[in-house]
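Every protein chain of the complex appears in place save one, which is left out.
This part shows chain A:
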Amino acid sequence: MDLILEGFSLMFSFDTILIILAGTILGLIFGSIPGLTATMAVAICLPISFGMGPSDGMALLMGLYIGGVSGGMIPAILLNLPGTPSSISTTFDGYPMAKKGLAGRAFGLGIMSSFLGGLLSIIVLVLISPPLAKFALNFGPFEYFAVTLFALTLISSLSEGSLAKGMISALLGIVFAFVGSAPIDAYPRYTFGMDALGAGFNILPVLIGLFAISEMLKVIEERKKNTINQKKIHDYKIKGLGFSPITFIKQGWNFLRSSVIGVAVGILPGIGGGTANIIAYVTAKRQSKNPKKFGTGIDDGVVASESSNNAAVGGALVPLISLGIPGDTVTAMLLGGLVIHGLQPGPLLLEQNGPIVYGIFAALIIANVFMLIFLYSGMRGFVRLLSIPKHYLYPAIIALCVVGAFGVNNRLFDAYALLFFGIVGYIMIKTKFPLTPLILGFILGPILETNLRRGLQLTGGDFLPFLTSPIAATFLIIAALSVFFSIFKTQKEKKMAEESKKIAS
């Protein structure tokens, strides 16, 4: 309890509130412009947070996270374009509502669902992270190795595309992390005699390159499609809340179910709001008495999508805060943020830096409130942002990426690394390899290796204790099961696809 108060008092200074406010607005801007995402917002602002203290830095990033996930609903409802992957299923019913002249109602419901879904997930986060971290304190190298391997396999099998590609991607991430000195004995590996590679790749250029530069290259390639017609935007005035309280009470069960789905999906490594909103939407449709109405502009669709994607935020932070294992790409960035500020992620984080962790919780709640206020009051401004010409926006973002990669260490090498990882990311997008496993492999690879080698040092090279520790064994079994399940699922899908092809021909 004392820690909670301390955490909140850390955030309730004028400067920090201002930083959260700026972060939330910036996040909303990135979220609302199609082509820019929450991941990108966090990537570009990581170097900025470097100049602040750890609590202010994390406060900024939390604002960006909440804002980035929430802003996507604006173009989803008005233009049928999801601003971020988190709002894909918001378009299914939000846009039809706007076409019927009910954009205000769609926004009202979307904003309120986002706010409450986010709040619920933050409460879950505050309640389960501390006990989970306490439990994880008992982990030795065996258990840590198993948990990390579990996270990596789960990410590979859950991410889009084939299992083989997901796992290859994760392994490539580990390979990139090999570059530089090895853990424990600091032997330089894969440096090709280059001094600059001796320290390995800095996490910032890797993150920014993979997630911002690659996306920019992709939108440059599709530039013709990027013109937004302002005249097509429907009237979007919100009166009061935008909906009557009774409407929302009717949505209570739908809201709760979707939020729980969001939190659960968020906790699983590798997937976040982008998957949660679709699962929640499909579930809402399946459980509905009149599923045919979905897609024609009903309240349920908007509520399901928008409550689940914000609920995934709190969920994704659970493994990050308690175990130091990121649940999705944004939390991978946040992990980078923690490292930059000299905080050691993992179960010890809460014990050693309790106030900052509770400060993060407080910042999330404050950012959630700001999100509610700004979306209700500043809608007109965000809509106007949609008309910023893309040919100004994209080059400016690339320049910002270069500043970010360059600014932290003031090494030109980092800027070249940025370009290199931008190209790697772009090629992977084009060849349909998922990016998330790569980044998690990059982050988790060293943890995996350190614990493996420490464990083997303890046992004198014997692998057996990795299997006989009950916790480690459980995680390894689940990891193996997730791989088998994924193989089974793709085989089934293949068969179904072939059968449907036969029927079609």
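We take it that contacts are C-beta pairs under 8 Å (C-beta built on N, C-alpha and C of every residue); 3 or more make two chains touch, one makes a residue touch a chain; residues count from 1.
By definition in this document, contacts and distances are computed from a predicted model.
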Listed names "Succinate dehydrogenase flavoprotein subunit", "Cbb3-type cytochrome c oxidase subunit I", "Sigma-70 family RNA polymerase sigma factor" or "Tripartite tricarboxylate transporter TctB family protein", with the criterion being the UniProt name of the chain not displayed: "Tripartite tricarboxylate transporter TctB family protein"
Candidate in contact with the missing chain, chosen from A:25, A:69, A:174 or A:438: A:174
Among A:207, A:415 or A:439, the residue in touch with the chain that has been omitted: A:415
Those residues of chain A which, in the complete complex, touch the missing chain: 47-48, 50-51, 162, 164-165, 167-168, 171-172, 174-175, 178, 182, 184-187, 189-190, 213, 217, 220-224, 227, 389-392, 394-396, 398-400, 402-403, 406-408, 410, 412, 415-416, 419, 422-423, 426, 430-433, 448-449, 452-453, 456-457, 460-461, 505
